[in-house]
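To keep things clear, I will list the structure first and then write my remarks on it.
For this view, one protein chain was removed and the others were kept in their places.
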Amino acid sequence: MTQKKPWQGRFSAETDEVFEVFSESLSFDYRLFSQDIAGSIAHCRMLVKQAIIPKESGDKIIQALKKVREEIAAGKIEFDPAWEDIHMAVEACVISKTGPVGGAMHTARSRNDQVATDLRLYVRDSILEIQSLLSGLMTAFIEKAKQYIDVILPGLTHLQHAQAVRFSHHLMAYVEMLRRDSQRLSDALKRVNVLPLGSGALSGTTFPLDREYVADQLGFEAISRNSMDAVSDRDFVVEFLAAAALIMAHLSRFSEDLIIWNSAYARFIELPDALTTGSSMMPQKKNPDGAELIRGKSGRVFGHLMAMLTVLKGLPMTYNRDLQEDKEPLFDAVDTVKAAISVAVLLVKGLEAIPERMAEATAWGYLQATDLADYLAKKGIPFRDAHAIVGRLVAHAIENGKALSAYTTEELQKFSPLFEKDALEVTAIDKGVDQRSGFGMTGRSAVMEQIEFAENNYLKNRETHSEKK
Amino acid sequence: MTQKKPWQGRFSAETDEVFEVFSESLSFDYRLFSQDIAGSIAHCRMLVKQAIIPKESGDKIIQALKKVREEIAAGKIEFDPAWEDIHMAVEACVISKTGPVGGAMHTARSRNDQVATDLRLYVRDSILEIQSLLSGLMTAFIEKAKQYIDVILPGLTHLQHAQAVRFSHHLMAYVEMLRRDSQRLSDALKRVNVLPLGSGALSGTTFPLDREYVADQLGFEAISRNSMDAVSDRDFVVEFLAAAALIMAHLSRFSEDLIIWNSAYARFIELPDALTTGSSMMPQKKNPDGAELIRGKSGRVFGHLMAMLTVLKGLPMTYNRDLQEDKEPLFDAVDTVKAAISVAVLLVKGLEAIPERMAEATAWGYLQATDLADYLAKKGIPFRDAHAIVGRLVAHAIENGKALSAYTTEELQKFSPLFEKDALEVTAIDKGVDQRSGFGMTGRSAVMEQIEFAENNYLKNRETHSEKK
Amino acid sequence: MTQKKPWQGRFSAETDEVFEVFSESLSFDYRLFSQDIAGSIAHCRMLVKQAIIPKESGDKIIQALKKVREEIAAGKIEFDPAWEDIHMAVEACVISKTGPVGGAMHTARSRNDQVATDLRLYVRDSILEIQSLLSGLMTAFIEKAKQYIDVILPGLTHLQHAQAVRFSHHLMAYVEMLRRDSQRLSDALKRVNVLPLGSGALSGTTFPLDREYVADQLGFEAISRNSMDAVSDRDFVVEFLAAAALIMAHLSRFSEDLIIWNSAYARFIELPDALTTGSSMMPQKKNPDGAELIRGKSGRVFGHLMAMLTVLKGLPMTYNRDLQEDKEPLFDAVDTVKAAISVAVLLVKGLEAIPERMAEATAWGYLQATDLADYLAKKGIPFRDAHAIVGRLVAHAIENGKALSAYTTEELQKFSPLFEKDALEVTAIDKGVDQRSGFGMTGRSAVMEQIEFAENNYLKNRETHSEKK
Partner (left out) sequence: MTQKKPWQGRFSAETDEVFEVFSESLSFDYRLFSQDIAGSIAHCRMLVKQAIIPKESGDKIIQALKKVREEIAAGKIEFDPAWEDIHMAVEACVISKTGPVGGAMHTARSRNDQVATDLRLYVRDSILEIQSLLSGLMTAFIEKAKQYIDVILPGLTHLQHAQAVRFSHHLMAYVEMLRRDSQRLSDALKRVNVLPLGSGALSGTTFPLDREYVADQLGFEAISRNSMDAVSDRDFVVEFLAAAALIMAHLSRFSEDLIIWNSAYARFIELPDALTTGSSMMPQKKNPDGAELIRGKSGRVFGHLMAMLTVLKGLPMTYNRDLQEDKEPLFDAVDTVKAAISVAVLLVKGLEAIPERMAEATAWGYLQATDLADYLAKKGIPFRDAHAIVGRLVAHAIENGKALSAYTTEELQKFSPLFEKDALEVTAIDKGVDQRSGFGMTGRSAVMEQIEFAENNYLKNRETHSEKK
């Protein structure tokens, strides 16, 4: 026997069962329970404060809410599908404890502003957790960069040898990306952390609310300024999903690098056994499943962003039931991003460079060509000419199976008399790399500066936005 | 204590727990169990037939597979997360019944061709189910069109009054869309229903397989022609998702029409109580939640399509673990489409037209203007002039608050002497509509023909593609 | 005869013609010309300052660059397809004026850091222009809200009558959305306005650059900290596109409202002739093409966002030619957003409310129901009971074709003795609406506060980020 819906008074037919399953959200929005209860507690306190409901009722309800929170957290409550959504579920649980007075907590509130409040609290919590995970991933990259500060590998453009770079420099590139991701989440947070409660169904209420008080209780930094906007606004979900999509794009790029470094072709790194699958027959084989899964999972987050934009497209004001579709993409994006970062941390921590393989590739990549041309240009030769000279040198090196670092000053001078002894500072891979010492470049001092700056500025603990207990 | 993975022989570290959760698929691919077992039975029969494994082993394994299928279906098996995926789960269950011989069912097979086979069977099953649901929805539209065959409402372009149309004609427009959806799925099926088994990990196998026999057992109409393609091909998932996206686009358009017809503005229809939510205070209010949810759920299916395309983008050959991301979007799209069609059936069956409201809107919409201009044009007046004359007439009607149908022949003749008695056949809404009697138009006979054709040609039962029991 | 490519020295075959067309970008990146030249001027000044090139050369080049800028702006230069991209085009034009010395402007620079610089300048310019347009649109909404401050219309949820609201309140909801859009762009700008120049091809350069000086010249607020990241980073394009997608989502929602208000069903507003198309025969018909086009154009911007995310997915470090695909989606999104906002301004300015139609709909919408229930609740009746009482009243009103505002106190008391004279303050639409006087609500004072706040805080002129002349 299904319980009567509150709005069902006059309805002659029961809600169709197929439709009931289609429209219920409890099976996924149950995870908003703690946000929902936090919101209700703050709302109740305000109702009491404003003398909208009696203190006794308020106290009773708040006590029940806390108890329900505990019970749900402990898995002690079995959800009845007839409850439809987490708001109804919590209300039903409270009323079962308080009797009819429990219904009073819904005074001067609508499910429209209530769900918006819950969702904002959830996104806020998720952002803070993800920022903390990002901080952990940046730390892992930084540690690895420090460990391999002087390991050099070929820097690529177009997957072609371009210039030698520090492995640490390459790793720090990802720290910059992640830093932007974290900043973007902070910026989004400003628009997330706004209290919609008090907007009612769409136009506010005639009760004398104290919205400031509620905002303060819940740690919101601002209060929504237009009730019609407040109940229909899901921008913050889109903005979060867009930031999440970029995080996944970054992780997919890192995964690609890892997969290639770990590939049969490069063998530049060794990935930890715990994050790969292997073959009992081919011991050298280590499938980089962790990285492949991260790369693949970028798809679902991109898709969720598209889903949410589609939901909003052409939606008339104000609340429409379409908005219920905000939750599943959001929840899955949060889970995916958190898991992907966590696995990325393990990958970064676990990866071991194979410097010999990198060095070998670097030696034979003719990666000093640009610097040699710059060397000549600094001596006054026009660029085009410098390029032509170095081109002839590299062609000679290839033909003779000789690394550029193996040329003596005299040999170099056969290509241009301007080559002097200090040209060997350019052809020696490590010395050449260190000449790129400008801000943000791959020279040792420059990379050390990047690391230091990141350590001092990117990993700070965020203050938490917490509701009053 | 976690069970050893089969490929874990030489691995020194246990798979990391975070990664294990990240990479397991059993929590969602369990639903391939019947397809997986069907595939394994067919494979085993072939192994026996080809004398690759002894008949006794084969019989024992097949018996165990059938038993496991029963047990899973009956919910008697508790899945161990260590099994990772449904293939491992089934194998473990079989071996627990047969002893080590159960492992022989994996002879001459790889997880790569196995999962491709399972997924194709699943998509095939889903297509057939969805086609059956589409057939039900077309039937519902056709029945409703027949019920309201003569109800006339304003036909709109730009949500502006354009020409009067039969309500049945409007409903039949959706039947055409759904028919295309069903055809598209049939076309996709040709590319789905191809056996990949026998492709091994990527290059086939040295065992003397009989792939024809397996295809025949499983009801596949063709056999993959290139093993490298076969293990990496997920085109059929994308193609299914694209067809699913169009189904949802159609349903979102129908939902929009319903929402507007049901809106405070139009009140052209009454939706069934069971599919709406209401207000105990405002009895006239019926929120069209069913239609809004369908409209909103178009987003997730569009998103899943985008997700899958993203997964495939730039993926090197052949199998990469990214492909594991094919399942969740697919499963959710199948569920969503099936549920959305089912709810649409209820909406169509349940909706009641309010012909008086439609008639009233039609009368005052000046919808006969085009036909009146055509009337004059047929009498030889150039179009532009005919338009101008009718424009003056409509302006007069608006000014005088008079419907066009209320003008007498004499009154019409004040605007043009060419108007004769038969002009009243044009201004009378119902007669005017019936003059649009050409193929596919909104006249009664034309709509009846549409209905009859659809009944005779769109609802045929499909033969099923079933595997041998 | 095609000109030799600079990198083509050793190449034996000419670039294939089909490929040349495929790979050229000049046909669309020509619009970066002023950004490209600004970047080159700043770079040259720095090269001179750092004594990397002689002052004479620098002066000559800078003069030529300025001249080329003028000529391109004046349409005096015909682009040669062989130039491939705008960077090459500008260089060729400069060299044609300066002779070979012009090549020196490319010292210590690569196309990789150059194009990143140009694109960032372009996005910065576009953000500032769009913010200015958004400001104009907010102003239009605010003006319209002031004009119609006291017009009341039915506030809807689910396109169903819910509660009466001020038209001005509804309009101000869009101002809140646009405000967030503008803020989001400001936040994005922080990550856009970072100088990549000096990153070279990927690892920096051995020349002694002064990157601070270049940043200062170009108005950049920060300098990229990692050269490998800097040449491959297109986050700022994605972030811009995501913000653009939300702007379009907002405009699509406003368009939907307009289309419905303007529809045959509602006729709440009159749209300006200049933004609609009509029919010479049906003078009452005004197709809201402007709004429909805006709504439709949301699709292309969503698509461009998806395109850019797809480009980045799985891209290995650092620069890959795929990144050339950043421009067309960006350019089209900028154009679309700017045009859509401009047309929206015209729509808002031009729309005329038809208060009688709104009032009529409001009167018969039973929109006071919630407030009446709140009225009873405040007198101590439990909510559920209050709802039931009001439900009976509304049912009575519907049955008797009577507006709620037409009930006398005595008549109301038949439904509950708690109704007193002040209940008429609730049933009178305008008085009832004004009781929603809390922060952000629809009461007159609350809406006035919204308007005032927006006027004082949302429309401030942004300081421009301009490069030194």
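By letter and in written order, the chains are A, B and C; residue numbering begins at 1 in each of them.
Here is the rule we use: contacts are C-beta pairs under 8 Å (C-beta built on N, C-alpha and C of every residue); 3 or more make two chains touch, one makes a residue touch a chain.
Note that the coordinates shown come from a computational prediction; the quantities given were computed from them, not determined experimentally.
**Student:** For the chain that is not shown, enumerate the shown chains it touches in the whole assembly.
**Tutor:** Those shown chains that the absent chain touches are A, B, C.
**Student:** Kindly state which of the options C:329, C:391 or C:438 is in contact with the chain not pictured.
**Tutor:** The one listed residue touching the chain not shown is C:329.
**Student:** For the chain left out of this view, which of A:189, A:209, A:228 or A:260 touches it?
**Tutor:** Selected residue, touching the omitted chain: A:260.
**Student:** Which is it among B:27, B:96, B:226 or B:408 that touches the chain not included here?
**Tutor:** Residue touching the absent chain, from the options given: B:226.
**Student:** Of the residues C:52, C:127 or C:311, which one touches the chain left out of the display?
**Tutor:** C:311
**Student:** Contact with the hidden chain only, please: which chain C residues?
**Tutor:** The missing chain touches chain C at positions 5-16, 18-19, 21-23, 272-275, 277-280, 283, 287-290, 292-293, 295-300, 302-311, 320-325, 328-329, 339-340, 342-343, 346.
**Student:** Tell me where the left-out chain touches chain B, residue by residue.
**Tutor:** Here the touching residues of chain B are 6, 9-10, 100, 103-104, 106-108, 112, 155-159, 162-165, 169-170, 172-177, 180, 183-184, 187, 190-191, 198-209, 211, 223-233, 235, 238-239, 242, 245-246, 249, 252-253, 255-257, 260, 295, 298-299, 302, 305-306, 309-310, 312-321, 370-371, 374-375, 377-378, 382-384, 387-388, 391, 395, 426, 433, 435-436, 438-443, 446, 450, 453.
**Student:** Residues of chain A in contact with the chain that isn't shown?
**Tutor:** 154, 156-162, 259-260, 262-266, 279-289, 292, 306, 309-310, 313-315, 361, 365-366, 369-370, 372-373, 384, 387-388, 390-391, 394-395, 398
The working rule: only the chains that are shown with their structure count from here on.
**Student:** At what distance in angstrom does the C-alpha mean of chain B lie from that of chain A?
**Tutor:** Those two chain centres are 33 Å apart.
**Student:** Please set out, as single numbers or ranges, the residues of chain A touching at least two other chains.
**Tutor:** 6, 9-10, 295, 298-299, 302, 305-306, 309-310, 320-321
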